[in-house]
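All protein chains but one are shown in place.
Here is subunit A:
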Amino acid sequence: MPRMTMIEAIRDAMDVMMARDERVVVFGEDVGYFGGVFRCTAGLQQKYGKTRCFDAPISESGIVGTAIGMAAYGLHPCIEIQFADYMYPAYDQIVSEAARLRYRSNGEFTCPIVIRMPTGGGIFGGQTHSQSPEALFTHVAGLKTVVPSNPYDAKGLLIAAIEDPDPVIFLEPKRLYNGPFDGHHDRPVTPWSKHELSEVPSGHFTLPLGKASVVREGAAMTVLAYGTMVYVAQAAAAETGIDAEIIDLRTLIPLDLETIAASVRKTGRCVVVHEATLTSGFGAELAALVQENCFFHLEAPVARVTGWDTPYPHAQEWDYFPGPARVGRALVETMEA
């Protein structure tokens, strides 16, 4: 199987779908000729022409709004918001429109769009290039939210998202674009080529939306993570020597509650980690679900390790980012609780 970075896998997914399905169109800011500021769409305009892959005006509400109109016509737009931090002008279109077309028209109009957005920190991007707004989407009825953590998943999940009949928010952890990252920012960067999940099948393949992946089996506790935090959790487990079962959720909505509950019933302990702020974050939903479904198996309170409830700072990036030391502490405390 060919080896790919996350960028190449994402590009390949769009390439495969544009070749298979004329209804798939790709657009966004700097997406056409240049191929995107992270290069995820490089070459697609040359290959499929500028009416299927093109540059959009800097108007996120316009990008999402026109994509909804295209979907209503029968196309399957896969659009890019340059950074998730830039999506707020489009939020009304996403929440009040994309998410509800099917419901309010009783299925007469639907919205099969994918909104790709780079998410998360770790690149010294400051408050406007580092946010993790996934909970703003999971809170909205009618949206699906996907957060891949490696090239293999990224391709399989993106193709599934493009084929999905409903709107999908596809959050790409930008710190993972060129390699896995475990939070040790002072160590050399590991490229994807050294990681087994950079082996990605050629052509069409999908992973189901709503199926988590157990990336490390363990008996002592369950760690729920997604995106960049999957690697941070693995590092924390290795460094504390705790036999943690680490689950990469892959999709937040729909959520693979079965895998989560089975694991926590087995281990009796659970730590939830995400990069986004704590309060009303997706971790709160996970903690609630775990106690509802596993209360009588729990031997310790469900712990959350997250970004602090502040805007994402520039200089203090590594004080903000929930790195392996902080996650490791939570693992130890949960074992001792």
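As a convention for this text, a residue touches a chain if its C-beta (ideal position, glycine included) is under 8 Å from a C-beta of that chain, and two chains touch if they have at least 3 such contacts; residues count from 1.
Please note the rule applied: contacts and distances are computed from a predicted model.
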item	value
Per UniProt record, name of the chain withheld from view ["TIGR03943 family protein", "Simple sugar transport system permease protein", "Acetate kinase" or "2-oxoisovalerate dehydrogenase subunit alpha"]	"2-oxoisovalerate dehydrogenase subunit alpha"
Option from A:76, A:129 or A:175 whose C-beta touches the chain left out	A:129
Chain not shown, touching residues in subunit A	29-30, 32-34, 37, 50-51, 54-62, 85-86, 88-89, 124-129, 278-279, 308-311, 313-316, 319-320
